[in-house]
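The complex is shown incomplete by one protein chain, all other protein chains being positioned as in the whole.
Then we have chain A:
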Amino acid sequence: MTLVITDLERQWIPFEGEIEVIGPDSSILPCIGCFGCWTKTPGKCILKDAFCETGQKIGRCDRLVIVSECVYGGYSPFVKNVLDRAISYIHPYFCIRGGQMHHRPRYANAMDFQVYFYGDTTPQERETARKLAAANALNYDAKSHAVTFLEGRNPQAEASL
């Protein structure tokens, strides 16, 4: 299953096949840093809205696609909010990966992690964005990762994600 997390309206996502889209269809609560998704209801965010099961959904996908406006070299506030609320995808315990401390996986899925950024960017922001996708992929223990920058502010023109 492909899971798409995006700040765009659904009709702008031209993916086909088995796909689930998490988009800005309803308002989202910000993460409150309580770690309840690790130590109270492990695997699920304790905040009650349409986004509390994102960690589980990531755990079921074999491809995670992020389509986001590039903001300061990172994701847009909405996409970042979804990701902040989904840290239950990983386990609270730690491991050493590439000589650095990271989290152990909770799920057995090995996913391909693909990020599509749109919007105006500077060369420095694109460098930060590339490193961000690599860092996320390492923390998610993803099988592969790729970053694509879509030209301009209107991703609708880019029909072949």
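Just so we're on the same page, a contact is a pair of C-beta atoms (placed from the backbone, for glycine too) under 8 Å apart; a residue touches a chain by one contact, two chains touch by 3 or more; residues count from 1.
Basically, contacts and distances are computed from a predicted model.
One subunit of the complex is not drawn; among "Heptaprenyl diphosphate synthase component I", "NAD(P)H-dependent oxidoreductase", "Sporulation protein YqfC" or "Spore germination protein GerPD", its UniProt record names it "NAD(P)H-dependent oxidoreductase". The chain not displayed touches chain A at residues 30-33, 35, 38-44, 53, 56, 59, 71-75, 77-78, 80-81, 83-84, 87, 91-94, 100-102, 106-107, 122, 124-125, 128, 131-132, 135-136, 139.
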